[in-house]
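Here is the structure we will look at.
With one protein chain withheld, the remaining protein chains of the complex are depicted in position.
Entry: chain A
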Amino acid sequence: MTVPGTERSHAPDLSRVLSAFSSRAEEPPGPIQLLTPEGTLVHHPDDTPGYDPLRLRAFYRDMVMARSIDTEATALQRQGELGLWPPLAGQEAAQIGSAHALRADDYAFPSYREHGVAWCRGVDPVDVVRLYRGVTNGGWDPREKNFHLYTLVVGSHALHATGYAMGLAKRGSGAAAIAYFGDGATSEGDVAEAFTFAAVHDAPVVFFCQNNQWAISEPVERQLRGPLYRRAAGFGFPGVQVDGNDVLAVHAVTEAALEHARTGNGPFFIEASTYRMGAHTTSDDPTRYRRAAELDEWRAKDPIDRVRTHLAEAGHATQEFFDDVATEGAELALRIRRQVRTMPDPDRTEVFGHVYADGHPLVDEERAQFAAYQASFADQEVK
């Protein structure tokens, strides 16, 4: 007896089906770009969304500040002042461009490398550094800045951003949430669940993925069969790929994505293709897993250089402007250095602070035991 459909002559030709499918699929259009690595505009200024020399100078300034914070914090770690630092170098355009698209009432959920976004949200870099010095597990008032605390477990906060956005929609607030994560995070179940929840609830949330090509030592090919931006389509919302080292393009795309979300169209996914020029963190040694030539390739696409070149060549900024920004960056670094080196350790009893909002007898008991234990040494010294 033959099961219907299994006779050789009737078996579907799988390879023919697949090739028919793949020929129908559109070729990836390539990342959206407005400003080339050489500093030239892809379109005429009038056709470049959001093009404004004043704004471009502001982007430049903030990117320089972000790199200055990063360079200083990396140095502080090398000198033993910080326990750890995850450098952002190379990702300034992705962070500054997207952060400038946020309104004050939008709420950002960072990962642990969003020092540039933190800067744009008005978080004092000293407060960010405080976390990596081991003084606190937080560092700032998230509600004051509409900038959540750093989330160190990869991808978890995509769900928090989604839930927050569901709340924004419930209140009809007209604001949006944005979740920052990397290419590695897209392998986490929580990010997939966030996509699901955001899609079915039409939550006003933008998922901003900085695809910096590396998840510590694992190249993006270890995380997915690309292209990454297409993943959103499977969840039922738009996804685009943008040149993450092009601050103009990142800003324009993020602004459009946020507007899409704020106006009740649900979530939006942005893949910003960028590069982590430094190590994953100061505990990492990227020479063990990636070629120097790759770094050189991306250095040529530096997000700050191209803006500087453009501003200078278009006559939109003078040498004095560049010098002023450099001075401001150096002064910021110096302030961070001074404040970090004089930063006091937290009070010992901080261990027991804020474990519960409504108190807990076990915490009270252990706090008292700890205090008595500490006091017992003081007694000995007096004797």
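Definition applied: contacts are C-beta pairs under 8 Å (C-beta built on N, C-alpha and C of every residue); 3 or more make two chains touch, one makes a residue touch a chain; residues count from 1.
What we mean here is this: contacts and distances are computed from a predicted model.
Missing from the rendering is one chain, named in UniProt as "Pyruvate dehydrogenase E1 component beta subunit" (options: "NADH-quinone oxidoreductase subunit C", "Pyruvate dehydrogenase E1 component beta subunit", "(2Fe-2S)-binding domain protein" or "ABC-2 type transport system permease protein"). Checked against the full complex, the one of A:A233, A:A300 or A:V355 touching the unshown chain is A:V355.
Interface note for the absent chain: among A:D52, A:D141 or A:E218, the touching residue is A:D141.
Across the entire complex, the residue among A:Y164, A:Y180, A:F237 or A:F268 in touch with the chain not shown is A:Y164.
Per the touch definition above, the residue from A:T40, A:Q79 or A:T196 contacting the chain not shown is A:T196. Contacts to the hidden chain, counted on chain A, fall at residues 107, 136-138, 141-143, 148-149, 151, 153, 156, 158-168, 170-171, 177, 189-190, 193-194, 196-197, 200, 353-358, 360-363.
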